[in-house]
Structures are given as structure tokens and as C-alpha cells.
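One structure is given below, encoded as C-alpha cells.
Heads up, one of the protein chains got dropped from this complex, but the rest are sitting where they should.
Naming follows writing order (A and B), and every chain is counted from residue 1.
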Amino acid sequence: MFAKEVLTGIHFFNGDQACCEGALAAGCRFFAGYPITPATEIAESISRRLPELGGIYIQMEDEIASMAAVLGASWGGVKAMTSTSGPGFSLMMENIGLGVCTETPCVVCNVQRGGPSTGLPTLVAQGDMMQARWGSHGHYEIIALAPASPQDMFDFTIRAFNLSEQYRLPVIILADEVIGHMNERVIIPREDEIEIINRPKPTVSREEYLPYKAEADGIAPMATCGDGYRIHITGLTHDERGYPGMDAKTQDQMVNRLVAKIRNNRDKIIKTKNLYLDDANVVIVAYGISARSALQAVRDARNEGIKAGLIKLETVWPFPEELIRSLAPQVKAFIMPEINGGQMVLELERCTGGACPVTLVSNFGGSIIHPGLILSSIHKAIKGKS
Amino acid sequence: MKTFKEKHIIFTGFGGQGIVMAGDILGKAASIFDHKFATMTQNYGPEARGGACSSQVIISLEEILFPCVENPEILVCMSQEAYSKNIKSLRDGGTLIWDTDLVHIRKTDIPEKAYNIPATRFAEELGTKMMANIVMLGFLSAVEHLVHADALKRAILDSVPPSTKDNNINAFNTGREYGHTVIKGLEQPEHVTD
Partner (left out) sequence: MTTQKAPKTVKPHPMDSLLRTERIPHIWCPGCGIGTVFNAVLAAIKNTGWDPNSIAMVSGIGCTGRMAGYIQLDSFHTTHGRALPFATGLKLARPQTKVIVVSGDGDLFAIGGNHFIHAARRNMDITVICVNNLTYGMTGGQQAPSTPLGAKTTTTVNGSPEEPFNFCYLASSCGATYVARWTAMQVRSLRSSITEALQKTGFSFVEVITPCPSSFGRRNRMGSALEMLKFYHGRSVIRGDIDPKDAAMDIDKEIVVGKFVDIERPTFLDNYAKFNRLQIPHWRSTP
């Protein structure tokens, strides 16, 4: 009756198409969005595919509405996502906060372009890293993934859905224009080889059910609309019943839990790809498109006999604090390439605690970082210490 | 087929000519049907149609990390503006290919390896100038050994609407045959001016 939801096989997809196929393979059946370069191809691809899979694509009046509709659909029991770029990401922040506060599983893919403001619509940047972390008001934890290829876009979109369902929060994919628009081989595995995680559902009766009472893992089972639990969901600070509690104690309990469910599970959430790290004395920490340039630089350095290594951040938030702390006393220097004026490098510096120098290799957007620039930074780091 | 480690190709022209599609088909042929590595990136202006645009393809025997093409070994020009904009980027010893009717080449620009084909005219004769990009791909496959012609044909069949498959294969064959005659020296480049 329906079309294939998993396009098993080898494809030559751009990152945006791969994101769409990853979402569908993960079980996404609702997409609300607003066209914006360079994320439009995600909306276009999924608008063609969703109806044939029995899902809904709706183009909303703006990104505020898109994010609100995604939350509504998730509470309707359907896996939902939206995609956007800088200006739209800014508009989504309000309801990303609602998603965090109400613990709503969903996925937001931000295909980053140059900013601030309208900036460089068709050109690459990685300037929304801190916005993804703290863009909505109040204190909270977030999960954000940074794909470095169309294959990553497919794999990480599935993982984003799994994490959002498991930990009940909006998960952000921080892609960029080059990844979004670049075609490359994407291998889609068989459906039975793809791990799918679905939100925990309550097993107790309506009388016993408390919508925000966490189980041992810190996550509360989620009843959705029509399950018969007659839930009340609010963006106000709420107690375990989901009812507003306008006092410091309720605030402390609620925010603590929102924070703890991510912090306490960071070993399971954080993923890095460590390459040539064992004997490395200069370590590049990179993410997204910049991780490709970094790997090229590391290989070039190795060819020159320099012991360079790479940590590719697959999750950028939470940041792999423990890994950096443990490496900092052993290495000569850290280098971070990123297409912004220095955002994740602040986190890197914080985690090294001054134990070794940290160098930023960056531009403000418009082009990707040339491996040669990272290589000369490696050269400088080696000289600086000897 | 001669082996190579890595080749950088730029297709360039104006929006609506299928420049990006040509890059997509070449990359697809290499990475899916010829079991090599390939990336295709694109540059375009804000206009949906008519503005200068280009697609950049890298074909390699190894994993490609840096996907940007700065100095291509092969530059395919399908508009005057695109030619003027990109000619300086062609690598020394590189190959220049252009649409005979759409691009006027300065004599001083002509590298050792230079080929031209009236791809748009041929496509019009075959029924639609929309297929000029496919004619060009056929021509490219004859003058430069990047991927197997069969892989290209499979990539074309995988990319075009089902009702246009035969026409597109015709277009590809037309370009390829013309390429073979050019290689044999039966046709000379035309329209070279200063």
C-alpha cells in the first residue's frame, strides 16, 4: 500500500536528501517547516516522500509556527521534525524551549549558513553552535549532533530521533551548507539493521500516572494525546503531575531533572571519533565540515612524521568534557578549526583548564577551512613547545 | 582505461542548463556504478534561473576529505560568463571543454588539451536543448577517461524521468560519438576568436 520507508541501497545523495531519508527510516511521519536556503532541499525531499508513507508535510507560515506544530504532532504520538537555517533557527528558539520544558521528543535540523542576520544565504558557516546550546531562555541541557558528510546526515538523523525519543527533548542537528548541498555516496542499510528507539510509554493506570515522574533512568514515561491519560502539559514550571507550581522549590526540582537526565547519561549520549589519538601530541578537535579538513591536515602531518591526532565531535552538545580533561596534561597543544569567530573553542579551553595551549583556526563564514591552514597551525604548535 | 588517483572537474554555465545535474550524474556514475569515491558540490547565485552556476566534482580512488575544487583538471564551460569567470582557475596542463556555439574562446586561453562541441545545437536537433548537458557528458566521456561509459549511462538512466530515458541515451551517444571523431582528428575546433 505504501512506498518504501527505508531506501536500502547505495545512493549519491546530498546531505539534505540524506537527512530526509534518515528521518523517514527513523519513523518520522510529520514535518512542518518553512523554506530557507540551504535547508530547503530537506523540506522538498520530505514533502515528496511523506504522503506516500502516510505521513504529513505542512508548510507553515513561519518557523515559529513550524516548531510549534512539530511539538503538537509529537504530543499527537507521531515522530516529528523540522529543518531550517540561521534566521529560522532564531525564530524557533521560543518553542525549542517549550519542547525542552515539556520534554517533547522531536528533531530540528539547522543547515548553517553565514550570519549574523540574513548573512550569507548560500554559503557555509558554523556560527550557531552557542545558539544551539543556549538559544532559548532559561537554563537547560540540550543534545546537538554535527554531521560531516551526507552519510553522517543519514546516520545522525536516525540517532537524533533515537536520542530525542529516549531522553525526551528536542535534538538539534547542526549541519552546514556544504554538507547540506554536497552529494556523496550514502549507504542505507536494511531496515532490520537500523536501531530504532521509541519513547517510553506509561504502564500504570490513569489514576496512578504522573506525567513528569521520572523512572530510575531519569526519564518519565510519556503518555500522548488520546492515550486516555488526560494529561496536562504546560510551559510553566510544573510538578510531577504536570501542574504549574509557581515557587522556587518546584523550579529547582523541575530544572534539576531536565539537566540531570542529560548530564547523568552523557556517557551514552556523547560520541567522538578518535583518530591517530594514541600517541598524538597535537590534537585537533573538530566537528562538521571542518572535521574533514582537520583529518586531511592530520594525515598530512603524519606523513611529515608529526604525531597529530583528531577528535571528531559527533555530538557537540554535551561537550566531551572528561575526554578533553584527561588528554590535556598529556598533549602539547589542542587546535580547533571552526567556521565562526571561536565558539566551541571556548568550551575546549574551559575543559583544558590551562594545562596546554589551545589554538583556534577559523574564518567567519563563506568558505570552509583549508587543510593547509590547520597544518601550519600544527607546525606552529610543535615549534612553540620545542 | 588509464588510471588516475584523483581528478577535479568543474561544470559551469547558467542556471537551467542542467549544470548541477551533469555534475550529479558524473559523481553518481563514479561513486555508485564505478566504485570510486566522488563528491559533488555546487555554487549558485540567488536567482533560480539564468544566473551563473557551477558544479564541482572530485573523483578519487581514496576517501575525499576536502570537497572544494580550486584548480580543476577539467573545466567544462557552457556559457560565456562562466568561461570568463572560471578560465583562470584551470590547472596547468588541464583540459578545457566548451560549447562551440555558446562560448568564444580567446586564442591565448587555449590550453594544449582543448575540445569543443556544439552540444546545445546537437541537443536541439535531438528535440530539446534541455539535453545539452547529457550531450556534453557523452562528449566528456570520449575525450577524458574519468568513469566507464556504461557507468555514466546507468547514472543517466537513474537520474532522468522514465519517459525521457531513450532520448537521453541518444543524446549521450551523440556527444560520445562526436567526441570520438574529434579525438581521431576528423573534426577541428571551430569558432576560435580573439
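Methods note: a contact is a pair of C-beta atoms (placed from the backbone, for glycine too) under 8 Å apart; a residue touches a chain by one contact, two chains touch by 3 or more.
Because the structure is predicted, anything quoted here is derived from the model rather than measured.
Undergrad: Can you pull out the displayed chains that the omitted chain is in contact with?
TA: Within the full complex, the chain left out of view touches A.
Undergrad: Of the residues A:10, A:56, A:259 or A:373, I need the one that contacts the missing chain.
TA: Once the missing chain is taken into account, the touching residue is A:56.
Undergrad: Considering the whole complex, which of A:29, A:261, A:307 or A:370 touches the chain not shown?
TA: Selected residue, touching the omitted chain: A:29.
Undergrad: Touch as defined at the start, partner being the missing chain; which of A:42, A:80 or A:254 qualifies?
TA: A:80
Undergrad: Tell me which residue among A:94, A:300 or A:349 touches the hidden chain in the full complex.
TA: A:94
Undergrad: Which positions on chain A touch the chain that was left off?
TA: Listed in rising order, the touching residues are 2, 27, 29-30, 32, 51-56, 58, 60-62, 64-66, 68-80, 94-95, 97-98, 198, 225-226, 228-236, 243-244.
Following the convention adopted for this analysis, only the chains that are shown with their structure count from here on.
Undergrad: If you average the Cα atoms of chain A and of chain B to get two centres, how far apart are those centres in Å?
TA: 37
Undergrad: Where on chain A does chain B make contact in their complex?
TA: These residues of chain A touch chain B: 10-12, 14, 121-122, 178, 181-185, 292-293, 295-296, 299, 367-368, 370-371.
Undergrad: Which stretch or stretches of chain B touch chain A in the complex?
TA: Touching chain A from chain B are residues 23-24, 27-28, 31-32, 37-46, 64-68, 155.
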